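Note that this complex is displayed minus one protein chain, with the remaining chains in position.
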Amino acid sequence: MLGLNKKDTGLFLFVLALIVFAPFILNPFPESSDLARFNAGYPDLMQRFVIFGIFAIGFNILFGLTGYLSFGHAAFLGVGSYAGVWMMKLLTVNIVPALIAAIVVAGIFSLVIGYICLRRSGIYFSILTLAFAQMSFALAYSVLTPITAGETGLQLSLADPRILEAANASGTIPAANFFGLEMRSGFDWAVGDWVFTFNFGYYLCAVFMLIAFYISIRIFRSPFGMMLRAVKSNQQRMGYTGLNSKPYMLAAFVISGMYAGLAGGLMVAVDPLAGADRMFWTASGEVVLMTILGGVGTLLGPVLGAGMIKYFENIFSRLNESDLNALFGFLPDFIQAPLVTVAQMFVGDGWLMTLGLMFMLIVIFLPGGLLEGVQRLGALVSRKKKTNEPSQPAAAPAE
Amino acid sequence: MKILTVEGVNKSFGGLKALNNVNFSVEQGAKHAIIGPNGAGKSTFLNCMIGRLAPDTGTVMFGDISLTGMKPYEINQVGVSRVFQTPEIFGDLTLLENVMIPSLAKRDGEYALHPFKRMEHDAEIRDKAMHMLEDVNLENKRDMTASSLSRGDKRRLELAMCLSQDPKLLLLDEPTAGMSRADTNKTIDLLKRIGDRGITKVVIEHDMHVVFSLADKVTVLAQGTIIAEGKPEDIKGDPRVQEAYLGGAHL
């Protein structure tokens, strides 16, 4: 199907099903139960799942295939966001020009930065990307305030020209839409004690993620993808094999930058506000984590990783002391009290602690990410011997 | 006709003179061996030919193309392939992929961005790669990752990678180093077969058995200078060679 082999088609359909049925899958608990706080089926969060999914899929094309660790990819997401909001201010609140601009501007930006950064490899490459991203961040906060609106963040206002739109007499800022369909439109469907929310903005983002996922499968299976893996495996050998790795690397860098731009564009399409904090280096670190959490260099990994991180971020950071008390309420008091105290370190503001620990545990025990974990479990269950050990990185060339 | 001409090449590392005014040429279709004691500058010499090192002075001509200053991938694209002393392969990739990559480089040039083409549909490249793997008896392992191979198999794989490009000139840096006698003989047979395809070969080797089975011409390098050149039989008897290389002992 669609030029995919059987296995990839299965993978694609799996992701398709996940996305279509997300409103059900993410809302497994009835509204009135205590566990309803673990539901994630509301539009805002679902949108973030797929948007960060796109970001991580793109990042994985660079990091997963070539092994070049960029610590500045959030810059492209930020640039995409700004470009998107400007299109919505200048042209129309229809999101199509915004998305196109987000992808194009991020693409150009990543072309320039990639061209410079790719002259170095390894840790030097990481530092260079980090330096560029931090520069973008600092400039967005200071000198570029006329373009970025600095700390307040760039947003729509009534006075925007919106030249492609009819005069607006309503006195309110028009809502972002896709040819008239408002991003926030949708409906709830109550089944017994369950409420499932269907939101247009989510499904639109989801379509983009599917396209992004499809393209990434095709890239993985193409000669281009093979060359990128060859870069990771032994870049020197590539040279002696008659291949110039620069164009491949640059293409991968720009593609992943455009993915980040699309993610940034979609972010402002569902919520027209762009802030510089999206470019901060912790945001770049987050997408790295998503990718390794799911499984670097795998197709499905980044999608799962993005979902996991955003879910935990949301659920953990919302939990507070009374939630914890309720959660551990079944325990005797003398256990409950200390348990809640300890657990408090990991929820609410302390959610970053959970993130950091997850980061460490994954890198230490599951360098292949969750997918490798699942595979190991599967192998354990079926008692099958693994034939293909994950290979060690090739030894440094000696001469 | 000369396929490779090296003129007046010097190379120093700090105070150490690794190559001292080396003049050297290889005839089209020749099987040429470079021998010499450890530290004679053989590997440095090879590195200067393929662009891994830049010679301080002198020229390296491939036919009428100057290789000096060219990047490694450009040198490969004009038809020079190299097998390394320590196998340089794509360890994370399968054997089949390892051989398909050089074939692609040969067919599509130094880069070709085909993000949507499907690798498995490229029958031409695939068949050629399979054929190459059969040539080196690795076809049964084609879906294994290359890093899991034994050292001898890695060398054969690397050889297949180079051969899949139908190079005009093949440089081999101690192709049998660290191999058992049986593996060495297999490799010799393999290399002899290549010779029949008209590929010019330059072999750096320690093992005299290999040199005399493979080469029709031998150049002796000692302390960065060429001290003798000629047919294997002549070299064997040359007193200067015995002095420098063998320390006077007879072969």
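Read from first to last, the chains carry the letters A and B; within each, the first residue is number 1.
Criterion: contacts are C-beta pairs under 8 Å (C-beta built on N, C-alpha and C of every residue); 3 or more make two chains touch, one makes a residue touch a chain.
Heads up, the rule we're going with is that contacts and distances are computed from a predicted model.
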Inset, instruction - Out of "Spore coat protein CotJC", "Heme exporter protein B", "Branched-chain amino acid ABC transporter permease" or "dihydrouracil dehydrogenase (NAD(+))", flag the one the UniProt entry gives for the chain missing from this complex. - result: "Branched-chain amino acid ABC transporter permease"
Inset, instruction - Write out, one label after another, the shown chains that touch the chain missing from the document. - result: A
Inset, instruction - Have a look at A:141, A:311 or A:328 and name the one touching the chain we're not showing. - result: A:141
Inset, instruction - Touching the absent chain in the whole complex: find that residue among A:29, A:178, A:196 or A:281. - result: A:281
Inset, instruction - Extract the touching residues of chain A with respect to the undisplayed chain. - result: 63, 67, 69, 116, 119-124, 126-128, 130-132, 134-135, 138-139, 141-144, 281, 285, 288-289, 292, 345, 349-350, 352-353, 355-360, 363-364, 367, 393, 396
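In this section, only the chains that are shown with their structure count from here on.
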Legend entry - Averaged-CA centre spacing for the pair chain B and chain A, given as whole angstrom: 46
Inset, instruction - Using the touch definition up top, name the residues of chain A that touch chain B in the complex. - result: 3, 5, 215, 218-219, 221-227, 229-230, 232-234, 236-244, 246-248, 251, 255, 388-389, 391-395, 397-399
Legend entry - Residues of chain B touching chain A in the complex: 43, 47, 50, 52, 71-73, 76-77, 81-82, 84-86, 88-93, 97, 100-102, 104-106, 108, 110-120, 122, 144-148, 161, 165
